[in-house]
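Take a look at the following structure, please.
Every protein chain but one is kept in place in this view of the complex.
As written, the chains take the letters A and B, and residue 1 is the first residue of each chain.
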Amino acid sequence: MSAPAAAKDALTAPVRTGPDYFLWLCGAASVGAIFVLGWIFFEIFQEAIPALKEFGAKFLTNATWQPNRDRFGVLPFLVGTAATSLIALLIALPPGLAIAIFLNEDFLPKPARQFIRFVVELLAAIPSVVYGLWGIFVVIPLIQQLGSWCAERFPNVPLLAGPAYGNSLLTASVVLALMILPTITAISRSSLVAVPRTLREGSYALGATRWEAIFGVILPTAAPGIVAATILALGRAMGETMAVAMLIGNSPRLSWSLFSPSGTLASLLANQFGEASGLQVSALMYAALVLVALTLAVNFAGEAVLRYTEKRTAGIR
Amino acid sequence: MDNPITHSPDFFEDNSPESTKMLGRSLFDRALTALCVGLSFLALVPLASILYLVVKNGLPLLDWSVFTQLPPAAGMNGGGFGNAVIGTLTMVGLALLMAAPPAVLAAVYICEYDPKGKLSNAVRFAAKLLTGVPSIICGVFAFAAVVLATGKFSAFAGAVALAVLMLPTILLTSEQALLGVQRAYREASYGLGATRFQTISRVVLPDAAPAIMTGIMLAVARAAGETAPLVFTALFSQFWMSSLMEPTASLSVLIYNFSTMPFEHQVKMAWTASLVLVLLVTATNVTAQLVFSKRHA
Partner (left out) sequence: MIATPPPMTEKTQSAPAAPQAEDILDVPQLPGRPDIITVRDFNFFYGKKQALEDITLDIPERQVTAFIGPSGCGKTTLLRNFNRMNELIDGVSHTGDIKLAGRSIWDPSVEVIALRRLVGMVFQKSNPFAKSIYENVVYSLRIAGTRQRAVLDETVERSLRGAALWDEVKDRLHESALGLSGGQMQRLCIARAIANRPKVLLMDEPCSALDPIATMRIEELINDLKKEFTIVIVTHNMQQATRCSDFCGFFYLGNLVEFDRTKQIFTKPREKRTEDYVTGRFG
């Protein structure tokens, strides 16, 4: 048989392939992943329906949480969630940003920078429970002392009013700050790294000092990324449960002092689900829905800002 | 033509008002640098404190008996947390079995089969959303889906909660791993007449395997340290695990429970358990990053 003729036959010889079952398997897995997300919402929503029916939107504005009387309102916990997260953010932002800048510039030699990076990664890997345990024995006494001191010196400031318990809003916020520090550092750092070299070099070429370059050019360019880091860290702080549950005192009463016990949505869930029954379960599910909605909204915003940042810096090269 | 300026001896002397500003600038510069360095090392202090205390308080009670004995009753001395170690390992292992295969397969789908399709975009979006869900919500979900449905707290419920936690992370890291496989590999395989399945199974997955394993191990390390998903799904137990459908002890829940007890021995146990947990998590993280991150040249 001549070569072309042989080739012609070979072209149409049946190839033993058949349908790609693997494709179906992978496709099913993909559908499954989406299904899981939907199922989570569905399950929680379904269990929350009795409470939704019972309380409606007043759930969010009511400040009493009394399981034995079937009266449920999450306002204290909403306030607690917002307060702890924001205070934690305030505390963690300067060091977090400083470390990010520090890791990105060359103030100190490389080994020192690698050491700091290692330290930050280690901080991120420590389980929440261990933070809580440490907080009980180290942070609580400190805050308690601080609280007593403040109550003495500033007796008329409601924010600092005593009596100063160790388990308090401030304690939880301080430990929370430590826990979100790695998040701020990591994301800020990648925004700083993404600033094109040409911008930095252009600044130096005009005679700027290092800090002038940082404040004048690099930080402004990386600003959206740093904003994203802040938002995402906020999301993380809002969802953080164990350390907060162990340190915040778990009080369902709304209080305005930094030094009195408080509660967050997450700590509420951690504390009460184990022994809840009846309408309380449903109320807790409702609270869970609120928490999910909050964290998803915050994370969504953070991701959107991140994507905006990427688009912006991609243009400058 | 002679330019008089270049001949002036004062050419390089800068007596302009700018030069005094320059001094001020460099002082400011140095002050900021010091502040920056100071704040950085500030992060060291709490970490050092945590590690120091975990080791100092946890080491005394650390011996083999903690792995072989059951937790002491309230107020009693002695005992260990062997059941908690087994509980953690079992639930994390079960969660891994439930979460890893679908996650990797889904990553294969969105990377190899239909990178730009609607399903793939939906999966990526869902995975990103899921990573933002707090771990306690995974516990709430497992509570609703398993505990309420079966009427009991169980290791299985705990594993389900952990699996939901691990799924999106493994999916996203696996996708990254698959994207890291060079296009040239795939082209070579297709050019030789391979089907898509053959290309994926013989070339792409083997090349991406180390990176996928790294992602999986990092997810395992995180899950091992989680408490919130287990607190009201697997609850706790003072006894050895006898079935998957019973309340089960875990290291993290043990630490949570014991750390707030008014008994000194229990608190010491909590520290020891923390030490074990931190060692476990660190070892897994280090293994993931060192062993599996070796890419071939």
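Operating definition for what follows: contacts are C-beta pairs under 8 Å (C-beta built on N, C-alpha and C of every residue); 3 or more make two chains touch, one makes a residue touch a chain.
Note that the coordinates shown come from a computational prediction; the quantities given were computed from them, not determined experimentally.
Visitor: Of B:S49, B:Q176 or B:Q198, which sits in contact with the chain we cannot see?
Guide: Only one listed residue reaches the unshown chain, and that is B:Q198.
Visitor: Who touches the missing chain here, B:F41, B:Y185 or B:F263?
Guide: Only one of B:F41, B:Y185 or B:F263 touches the chain omitted from view, namely B:Y185.
Visitor: For the chain that got dropped from the picture, name the residues of chain B it touches.
Guide: Within chain B, the residues that touch the unshown chain are 116, 182, 184-195, 198, 202-203, 206-207, 296-297.
We adopt the following convention: only the chains that are shown with their structure count from here on.
Visitor: Find the geometric centre of each of chain A and chain B from their Cα atoms only, then give the gap between the two centres in Å, rounded to an integer.
Guide: Chain A and chain B have C-alpha centres separated by 14 Å.
Visitor: Going by the contact rule at the top, pick out the chain A residues touching chain B in the complex.
Guide: 17, 20, 22-23, 25-34, 36-37, 39-40, 43-44, 46-47, 94-95, 98-99, 101-102, 107-108, 116, 119-120, 122-123, 125-134, 136-138, 178, 181, 209-212, 235, 238-242, 246, 266, 269-270, 273-274, 281, 284-285, 288, 291-292, 295-296, 299-300, 303
Visitor: Please give the residue numbers of chain B that touch chain A in the complex, ascending.
Guide: Per the touch definition, chain B meets chain A at residues 25-26, 28-29, 32-33, 35-37, 39-44, 46-47, 49-51, 53-54, 101-103, 105-106, 108-110, 112-113, 119-120, 122-123, 126-130, 132-141, 143-145, 148, 164, 167-168, 171, 195-197, 200-201, 221, 224-228, 231-232, 235, 252, 255-256, 259-260, 270-271, 274, 277-278, 281-282, 285.
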